[in-house]
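Take a look at this one; I'll ask things after.
What you see is the complex with one protein chain gone and the rest in place.
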Amino acid sequence: MKKAGEMKRTGAVRKIQIREEACIGCHLCEFYCAAEHHPSKDLLKAFGPGRERPRGRVRVVEEGPVSFALVCRHCDEPLCVFACVSGAMERDLETGKVIHDPERCVGCLSCILACANGTILWDEKRGVVAKCDLCPGREVPACVAGCPNEALILTE
Amino acid sequence: MEAYRYLIIGNSTGGIGTVEGIRAVDPEGSIAVIGEETGPAYARPLISELLSGEKTQEEIFYRPSRFYPENRVDLFAGTRAEEIDISGRLVRTGDGKTRGWEKLLLAVGGAPIVPEFEGRERPGVFTFTTREDALQIREYLRKRGGGKRVVILGGGLIGLKAAEAFRARGLEVVMVELQDRVLAPVLDPASSRWLENVLSREGISLRFQETVTGVRPGRTGGFPLSVELKSGDSLPADLLLVAIGVRPRVELARASGLQADRGIMVNPRMETSTAGIFSCGDAAGIGDFFTGGNRPIPVWINAYWGGRVAGMNMAGEEREYEMGMMMNALRIFGKPVLSAGMVNPPAGGGVEVLQGEEKGSRRALLVRDGRLLGFSILGEIQSAGILAALIRSGAEIGEFRPRLLKPDFSLLDLPRGFREELREGRWNRSEKSSLA
Partner (left out) sequence: MKSYLPPEFIVERREDRCIRCLTCVRQCGFETHVYDAEENSLLSREELCVGCLRCVTLCPTRALTVRTNPSESRPNANWTREHLRDVCRQAESGGVILTGSGNDKPIRSYWDHLFLNASQVTNPSIDPLREPMELRTYLGRKPDALEPGEGRARESECPNVRIETPLLFSAMSFGAISLQAMQSLARAASEYGTLFNTGEGGLPAELVDYGKVAIVQCASGRFGVNWEYLNNSAIVEIKIGQGAKPGIGGHLPGEKVLAKVAETRMIPVGTDALSPAPQHDIYSIEDLSMLIYALKEATSYRKPISVKIAAVHNAAAIASGMVRAGADMIVIDGIRGGTGAAPKLIRDHVGIPIELALAAVDTRLREEGIRNWASLVAAGGFRSAADVIKAIALGADAVYLGTAALVAMGCTICQKCYTGICNWGICTNRPELAKRLNPDVAARRLVKLLRGWSLDIKEILGGMGVNAIESLRGNRLQLRGVGLEEWELRVLGVKGAGE
């Protein structure tokens, strides 16, 4: 077990960096993310005809030639964690990841009010929020791997 | 006698924030937490879910059970700190024990305010700030076969969440509010009206500019209580819930010689007038973001964040807290209601209110000297946190201000430089944001 005191001394924290000058507005990150978080982990199965379309944890916004993905930056001092009333939002001591447990989430929206980047998504249907978890079990998060123009890159 | 490097009085969010702040800096120093309530820390805002029955006690624990051992914290729950000996660096608790400390933190929270009306001690009159309150109300209603009608005094956050919980239990709810609207301190008037429509639709009857003058034994319909109102009306009810706010618990601090005004006075490092003693949470008077004056701002994130800053300072890492603003997030009957900063223009003018309403969603922004002071947002709340960051940054919102009213407002609506600053996490005045 990692000692709690090593909290801020987590060495290389992986983060997704956004390079908006390279974002081509294809929205593929949204699809790769949603598929990765679908039980099937498969684009075709997640989005096949007649199925309910899953939502990802990344969202692309665009206006004219400007577009970029909104995705959690996994702050070192995450306000969403500070604000979370239920303890659903937690910063993993070992990896520096800010992780969210939908089971404990009560949908109070405090994290959304706290996040300065607007990257926590409100899933009204399920009554909980959703955010980037950096794709546990993957070397490179699905959005980063799927971005055709390296507008999302993984930094350490 | 046990002695600790860090002794924390208070086992709610402020105390937990302090533990996590300390452990972020000092992995070794011994920590003890004294909690007045029994058991591990729980998510206080979720007592309404406990009341409604949606959640069990275990389901509202604030941290997983491994929290205390993992952080090597000795928890003394169910005992009250009675006396602080500053010169001897000791705390005496209700269980007769005395514990030593090198750094002390007071996160003793607030106590519910109950006005001096006749019958306030009568069974069936409750406050609603603790887990125990929720459990007792449940037990009381169970004994009354579920009950039929409750009166809630106070149209604030606690009152509203309680109202929702009572409605979930199938009770009639009458809400009595002294002001002419609900959530007056945290919403602009038009947003209050918007929300009142929601409440009325959900079957809550609202009595404004009204208050409780007394509680007498019930006379009709088998109700045990008759709640007397200022107007002369009386409302037969099973239960009266008094939810008009909390006052900081400063008695212990004052008795120990710490300076306390409306709250326990702290500096930006969250240290009290006595070196080595810190405070946070609803008991502490923190620096108001707008005025700089000290006052308690009883908001969850302030308690945690202030505690975290206090903890880091206690462990020797210099940090300043300058958040000091109201921030409230609420979902009532499924409707998102978010607000932050200043939501009602202060007397004296100079503050503009920008408003926008669109398909089931509305927002009101307060602007002064081209800077955002606060907002209320209902409905589409997705990027509210960016607005909160804009308040904290003190940035001029010049050209893009009409965009702040868009329901789908996002980082995209800010100039590129702003976006970069926010992505880099520079939005606080102390973060040397170039936005300000």
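To keep things simple, chains are lettered A and B as they appear, and every chain counts its residues starting from 1.
The rule is short, and it goes like this: a contact is a pair of C-beta atoms (placed from the backbone, for glycine too) under 8 Å apart; a residue touches a chain by one contact, two chains touch by 3 or more.
Keep in mind it's a predicted model, so treat the numbers as computed, not measured.
Trainee: For the unseen chain, which displayed partners does it touch in the full complex?
Mentor: Counted over the whole complex, the chain not pictured touches A.
Trainee: Using the document's definition of touch, tell me which of A:Val13, A:Leu43 or A:Leu154 contacts the absent chain.
Mentor: For the chain that is not drawn, the touching residue is A:Leu43.
Trainee: Identify the residues of chain A touching the omitted chain, counting contacts across the whole complex.
Mentor: 19, 21-28, 31-32, 43-44, 46-49, 64-65, 67, 146, 148-151
Just so it is clear, only the chains that are shown with their structure count from here on.
Trainee: Residues of chain A touching chain B in their complex?
Mentor: Listed in rising order, the residues are 1, 3-8, 18, 20, 61-63, 66, 68, 70, 73, 75-77, 79, 82-83, 85-87, 104, 106-118, 120-122, 124, 127.
Trainee: Which residues of chain B touch chain A in the complex?
Mentor: Residue positions touching the partner: 13, 17, 20, 23-28, 43-46, 49, 55, 59-64, 70-72, 300-301, 304-305, 308, 327-331, 334, 336, 338, 340, 381-386, 388-389, 410-412, 416, 419, 422-423, 425, 427.
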